[in-house]
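With one protein chain withheld, the remaining protein chains of the complex are depicted in position.
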Amino acid sequence: MVPYFSILIMMGFVGILGTAALVMNKIMGPKNFYKDKLSPWECGMPPVGDADRGHFKVHYFLIAILFIVFDVETLFLFPWAVLLADKTISLFIFFEMIIFLVILAVGLAYAWKKGALDWV
Amino acid sequence: MLIEYILFIIFAVIAIMSSLCVVTLRNPVHCAGYLIVTLLQVAALFLLCRSPFLAVVQVFIYVGAVLVLFLFVVLLIDVKKASMEIFKPKHRPLAYGVLAILLIETLVVIFVGGLEKIRLAAPGAEVKVETIGRELFTSYIFPFEIVSVVLLVAMVGAIVMAIDRRG
Partner (left out) sequence: MNFAFSIQDVLGVLPEIIIALGACAMLILDLFLERDKKEWVAYLGIFVVILAAIASWCLINTAEPYVMGRMMVIDNYSLFFKFTFYLATILTLLLSINYAKSADLDYRGEFYTLMIFSLCGMLVMASGSNLITIYLGIELMALPIYVLVGFLKNDTRSNEGAMKYVILGGFASGLLLYGMSLIYGLTGTTDLAGINAALSAGTVSPVILTLSIVLMAAGFCFKLAGFPFHMWAPDAYQAAPTPVTAFMAVASKGAAFAAIVRVFLEALYPAYAEWQMILAVIAVLSMFYGNTVAIMQTNIKRMLAYSSIGHAGYALLGLVAGTGEGSAAIMFYILVYTLMNLGAFAVIIMMRKTGKVAGDSIYDYKGLAKNNKVVALVMLIFLFSLAGIPPMAGFMGKLYIFMALINQGYIILAVLGILTTAIAAFFYIRIVLFMYMKEPEGEFDLVKSCALYIVIAISVIGVILLGVVPGSLMELASKAALLL
């Protein structure tokens, strides 16, 4: 059988549930759209420019990139954690991962000191 | 085996349909949403190929991280203007021509090139997370450590580009 088959089934079930909720809403929900209701509210004035989009801080983008970096780092921890049970190489790979983490910790320290993590 | 076959058909059909939505829909946010669906289907296909680690990588990196970045970019650009962009009709024959050539080329490579001879693993064998880890942390120790330096540079580069504080 396919490994992790139960997880596959669960994901499928979640997907079906979500889609079903959306479809049911589409079918059964009351629909009463008109122009004024759909337009974004801006002080009672007709909206100017990109009122519906709002302002977007570039800082979000930086956070997203830092997130990707640490996301990739986390990914490497999975096979590492599985392998740690093997006593013949556990010590070796333990220090190997420590080196990996220390190099990335330098990046974290740099980001911190540069104020990349400050919001204002 | 039959249930796997049925599952494969389901995932593949959803993947193709949602990827068609990605390229045909006008609103970039909807496109990104359908891209998530496509990538999740591909992750499920990896699972069917008995590569659970690859499936996790797919969900983690693409769905988790890259798509977040995608959506941020979509928010940074002007959605209304982007959704108004349409191809000019006179450019369509060119696009269809390129598409046809690529399709023929792919078919030639698959059926004439002898791709079916390529066997990377015994059919049906599971690629365990442990197997990948053992290779990664012993034979590929040096590339693994280089990856950490590449990630560090990516981080530094992003900060250099985004933060401009003097003093």
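Going in written order, the chains are labelled A and B, and every chain counts its residues from 1.
The rule we apply is simple: a contact is a pair of C-beta atoms (placed from the backbone, for glycine too) under 8 Å apart; a residue touches a chain by one contact, two chains touch by 3 or more.
Remember, it's a predicted structure, so these values are computed and weren't measured experimentally.
Considering the whole complex, the residue from B:14, B:127 or B:149 that touches the absent chain is B:149. Contact residues of subunit A toward the unshown chain are 92, 103, 106, 109-110, 113-114. The chain not shown here touches subunit B at positions 108-109, 112-115, 117-118, 120, 134-135, 138-143, 146-147, 149-150, 152-154, 156-157, 160-161, 164, 166-167.
Quick note on the criterion: only the chains that are shown with their structure count from here on.
In terms of their C-alpha centroids, the spacing between subunit A and subunit B amounts to 16 Å. Within the complex formed with subunit B, the subunit A residues making contact are 2-4, 8, 11-12, 15, 50, 53, 56, 58-62, 64-69, 71-76, 78-80, 82-83, 86, 89, 92-93, 96-97, 99-101, 103-104, 106-107, 110-111, 114-116. On the side of subunit B, the complex with subunit A involves touching residues 4, 7, 40, 44, 47-48, 50, 52-53, 55-57, 60-61, 64-66, 68-69, 72-73, 75-76, 78-80, 126, 129-130, 132-134, 136-138, 141, 144-145, 147-149, 151-152, 154-156, 158-159, 162-163, 165.
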